[in-house]
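The complex is shown incomplete by one protein chain, all other protein chains being positioned as in the whole.
Should a chain be cited, it is by its letter among A and B, assigned in written order, with residues numbered from 1 in that chain.
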Amino acid sequence: MNDRPEVFRGNRIFLACIYWAFVLYVFVPLILMVLMGFKDSNFIGFPIKSWTLDWYTGVFADAEVLSTFGYSVAIAVLSTLISIFVGTWIAVLLEGRKFWGRTLLFGLAVLPALVPGIISAIAFRIYARWLGIEPGMGAIVWAHAVHNVPFVVLVVMARLSTLPKSQIEAARDLGADPLISFIRVTLPYLVPAILGASIFCLLLSFDDFVRSFFLGGYEPTLPVLIFAKLRSGMSPEINAIATVALFLTAAIGIWAERFTRRMNKEN
Amino acid sequence: MTEDKSGRTFWARLASWGPYHALMRLTTASPRRQFLILAAFPILWVLSQHLGPMLQMLRVSLTDAYPVAPGVEQHFTLDNYGRFFGDSIFWMPFFRTLIFAGVFTFCTLIITYPVAYFLARHVSRKNQMLLLLLLLIPFWVGEIVRTYAIMILLGNTGAVNLALKTLGLIDRPIPFMYTSFSMGVGIVYLTALYMLLPLYSSLEKLPKSMNEAAADLGAGAWTRFRRVSLPLTIEGISSGCTLVFLISTGFYATPVLLGGPSTTVFAETIAGFFHVAGDEWPTGAAFATIMFAAALAITATFQKLMNALRKGDKK
């Protein structure tokens, strides 16, 4: 990789240790979760006296769980697309420009992220009613999209602040108008930030309970279903559901990554 | 960025296409007009979507009853705010939340900075994405399930105690659970991602040559870090910390599930007003507004500080 002087080597080993310790920290609970899905009991925890595959096979046999998963994914993707579009636009407006009310606008842009979950959920519910939005998928997508915009704004602004001005100027000198120079220069530069922000948004939406609960109709999202099931105890069934959901999202993620890579190649 | 031929002709063709050209001339005629067109949508969005729900909340916080039962009149009042300032039992969870959020933000920074640094500086480009994605996997598991996994990790018969016992290091289990420690383990788990990504993206942009130049001049590891990496990644640190601090003040489920009798956070206090009695909504809304104002003030100060730091470096 890089053949640097050996002062770097010691550092590197040290940092590698920290990295793998961190990996251990984030993966141990995950492994426990997967493991507990095999426990033959109605409650998770040690000791595990006997094992079973029933919880996992049960998940695949349960149409409700699978459709709930699909519902949650659809909500996450739709709301993320909206958040990215709006958030990027706001970031482009705010970064590197001085105008009256900029700080105010920035404050308003990050507002939804500041409000505690339960408050924001109830505020959305009251506001939705005022706007005449019916509870259901549309309402959840809307609430998630609005709530996630600040994260996009923050991440995209950070990246935008490092965009060399000379690049835009060069494009403008070549006769590109603002829109084309945005699409041809700024947007490609923003791709990593937009991807990062998308991950935030997808995660936040996929994991959100309180907004989904207040704005949802009779079809639960995955966290809503899990919360309801949790009332009768933290059963290995919930672990199995979460594990299956994890593997399915990972599969979708890998497929999407491959797909975009192929698209890029073909172009 | 690679320029491929068909792309260029497309954009060039578009640029010289009459109607488009005219449209652009029209919209970008003056910087003022260009700005207005750029600004119209964000301003509308922010006012209608971001401010709307919040104004509703503010309105509720200034009333004496909500939701209003038929036949009851609603009055304007400041009492709900007065209740917070008038009763010291609410101050403790309030300040605790701010302190916890600050401490956990700092812990997250300390823990994830070396991780991001390692990824960005010591791993080949090809593997970077892979190792980063590896770290993201666990975050796809919902907060509740993950929190219960931490319970069976740290409980008296949990994995850690089990391991220590098997190794013969302890006789009696160590009570990790329901303390600030178990709460910290759970919260850093939730926040690490929000710190890791901004840090990584700012570190990844750092030219390697700079560090090498510094090393050639005989600078030690710590000096190189302090004088080169740190100032250049202040952007990432600042946005990561802002993000983590903000979301930390709103955490509810994890502190409630992993905390002990003396770690009540303000979100729990607020939720209490919405849980049981309906006539307490206005108080809950007022308390949420107070928390919001405080978090906003702290982040604004923090941002100012970071800006000053950055300017100082540039001199």
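Assume contacts are C-beta pairs under 8 Å (C-beta built on N, C-alpha and C of every residue); 3 or more make two chains touch, one makes a residue touch a chain.
Everything that follows uses one rule, which is that contacts and distances are computed from a predicted model.
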From "Molybdopterin synthase sulfur carrier subunit", "Rieske (2Fe-2S) protein", "Extracellular solute-binding protein" or "FMN reductase", the hidden chain's UniProt protein name: "Extracellular solute-binding protein"
Option from B:155, B:186, B:240 or B:282 whose C-beta touches the chain left out: B:155
Selected residue (touches chain absent from view) among A:137, A:163, A:195 or A:248: A:137
Residue among B:178, B:245 or B:292 that touches the chain left out of view: B:178
Contact partner of the left-out chain, one of B:92, B:163 or B:297: B:92
Candidates A:14, A:43, A:60 or A:247 - the one touching the absent chain: A:43
Where the missing chain touches chain A, by residue: 41-46, 67, 122, 125-126, 129, 133-139, 141, 213-214, 216-220, 224-225, 227-234
Interface with the unshown chain - residue positions in chain B: 67, 69-70, 87, 89-90, 92-93, 148, 151-152, 155-158, 173, 175, 177-178, 256-257, 260-262, 264, 268-269, 272, 274-278, 280
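The criterion applied here is as follows: only the chains that are shown with their structure count from here on.
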Between chain B and chain A, distance of the C-alpha-averaged centres to the nearest whole Å: 13
Chain A partner contacts - residues on chain B that touch it in the complex: 1, 4, 11, 14-15, 24, 28, 34-35, 38-39, 41-43, 45-47, 49-54, 56-57, 60, 111-112, 114-115, 117-119, 122-124, 131, 134-146, 148-150, 152-153, 155, 157-159, 162, 189, 192-194, 197-198, 201-202, 204-205, 208, 212, 215, 220-221, 235-236, 239, 242-243, 246-247, 249-250, 252-253, 267, 270-271, 274, 281, 284-285, 288, 291-292, 295-296
Chain B-touching residues of chain A, taken from the complex the two chains share: 1-2, 4-5, 7-8, 10-12, 15-16, 18-19, 22-23, 25-30, 32-33, 36, 44-47, 86, 89-90, 92-93, 97, 99, 105, 107-120, 122-124, 126-127, 130, 146, 149, 151, 154-155, 157-159, 161-162, 175-180, 183-184, 188, 192-193, 196, 199-200, 203, 206-207, 209-210, 222-223, 226-227, 230, 234, 238-239, 242, 245-246, 249-250, 267
